[in-house]
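Left out: one protein chain. Kept in place: all the others.
For subunit A:
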């Protein structure tokens, strides 16, 4: 069976896996964004707190994904939970770091002006600082997503959802007639998904970055 025949035969299974892969990454990204931005907002005022946050999140990133998922299984069980926890944790670093950099990069005279015309702390954050820091934050989200696309494949190791199942199945039956096709389909699927997500982010950027600060 060549690769195209394989795709034709298994397209339902593949689409299902791809859908689950994308959906897992997307949901974890939403979680990571919310948590990451909150951490960024909470720490950017203080040098050591934001340092701690970026160091902490980059320490997480240095843990090999297989090991992290393996460590999570005894704690949260098999399947979706370890996948979500692991992906969310891995997604944090670029978002936290870019959020801190973005918020710190807001021109101090603008913050001064916002204060001076009577904006409260919250209004300043929501109406001035976050919108201005949004482009770097969005870049962080993009980088995170690309990274999670790959890492999500490992989730299959803990019976998680996604295209990783395809790859692991292939690796598990090396030598059999479909092994190569399975690995190839899983890998290419992930690449295609990553490209689609990236295109989506370009669109999101066009829609959400105000014209006044668009490059």
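To be clear about the criterion, a contact is a pair of C-beta atoms (placed from the backbone, for glycine too) under 8 Å apart; a residue touches a chain by one contact, two chains touch by 3 or more; residues count from 1.
In the analysis below, contacts and distances are computed from a predicted model.
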item	value
Missing subunit (named according to UniProt) among the choices "Sigma-70 family RNA polymerase sigma factor", "Glutaconate CoA-transferase", "Phosphate-specific transport system accessory protein PhoU" or "ABC-type quaternary amine transporter"	"ABC-type quaternary amine transporter"
Residue of A:74, A:118 or A:175 in touch with the missing chain, whole complex considered	A:118
Selected residue (touches chain absent from view) among A:64, A:175 or A:212	A:212
Listed residues A:24, A:53, A:100 or A:128, member touching the removed chain	A:128
Subunit A residues that touch the omitted chain in the full complex	109-110, 112-120, 123, 127-128, 131-132, 210-213
